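Yeah, one chain of the complex is gone here, protein chain that is, but the others are all in their spots.
Residue numbering begins at 1 within each chain, and the chains themselves are lettered A and B in the order written.
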Amino acid sequence: MIQEIKSEHKKISIVCFSGDFDKIVAAYTIATGAAATNREVTLFFTFWGLNALKKRQGHSWLGKDFLSRMFNFIMGGRKNLPLSRLNFAGMSPGLMSGMMKKNNVASLEELFEAADALGVRIYACEMAMHILGLKREDLEDSVADVVGVATFLNESEDAHIIFI
Amino acid sequence: MIQEIKSEHKKISIVCFSGDFDKIVAAYTIATGAAATNREVTLFFTFWGLNALKKRQGHSWLGKDFLSRMFNFIMGGRKNLPLSRLNFAGMSPGLMSGMMKKNNVASLEELFEAADALGVRIYACEMAMHILGLKREDLEDSVADVVGVATFLNESEDAHIIFI
Partner (left out) sequence: MIQEIKSEHKKISIVCFSGDFDKIVAAYTIATGAAATNREVTLFFTFWGLNALKKRQGHSWLGKDFLSRMFNFIMGGRKNLPLSRLNFAGMSPGLMSGMMKKNNVASLEELFEAADALGVRIYACEMAMHILGLKREDLEDSVADVVGVATFLNESEDAHIIFI
């Protein structure tokens, strides 16, 4: 039944490449807005984007070798996402979070929960996990599967593909 | 009549998320190139992109509360757009503007005027304006409407969606 309604609209597939706070907010705003209006939505997290899906928040020594560990330590987790804009003195994810809160816009955590409730499908990129030395169990349970580029493209054949 | 000609081509919808000078130039180059070849084009400005649409140029205290004002002051306006690349010593929007001028490429202002003349539709994102404490009257008259993500997606159903 839901499928039937959903099939009226074109699917939305978003590649979450960037791990920037503001871009993740943008991706989830599009994703939840699309899912709430009966669209089938898939998010494919790769590279820096994977940082937003790590189970262990904060800077931690994940990974099987020294380079991976250093990398993951530097990256921090979802609570440490930076802004994509660096060149405005005084601008920080904290300021943006504050403005979102003050203006009653959903927080990033609320957006993640909404996406989950709305059935947004979350994929993690196989190759990027390989590069970063991450394993399936390092990521949140909300991740539906670890897939390659070809699988993602196949499932997005009749979707809008958006790279963020 | 124009509609008839336009319908031959797929529509182009561009999400202008970034407020970087070079990315705004890229968005308007695609938009005007597409509109000049009889395509229906919509630009949806959100987050940092809204900075390029503000009526009052320069750093000004827009917004209804302290955080919004600080934010808008820091952001400046269209004349203060930074480059997306920070890591090249000496590279500045001024250098790029200079090269565009020297090589007879349309300036950003000329691109904005061309887009207007070619009937490119400009939308501002409702939620982002909410976060940033901006009102409709703070934006240029070229903005056709303030809409939400769902409206944008509905109108872009049969378009290429490009996120810049």
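Simple rule for what comes next: a residue touches a chain if its C-beta (ideal position, glycine included) is under 8 Å from a C-beta of that chain, and two chains touch if they have at least 3 such contacts.
Values in this document were obtained by computation on a predicted structure and should not be read as measured data.
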_Can you say which of B:Ala124, B:Leu139 or B:Ile164 touches the chain missing from this structure?_
B:Ile164
_chain A residues that touch the omitted chain in the full complex_ = 15, 17-19, 46-48, 65, 67-68, 70-71, 74-75, 82, 86, 127, 130-133, 148-150, 153-154, 156-158, 161, 163
*Residues from chain B at the interface with the omitted partner, ascending*: 9-10, 12, 22-23, 26, 29-30, 33-34, 36-37, 39, 84-91, 95-96, 98-100, 102-103, 105, 160, 162-164
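Throughout what follows, only the chains that are shown with their structure count from here on.
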*Distance from chain B to chain A - Cα centre to Cα centre, in angstrom*: 25
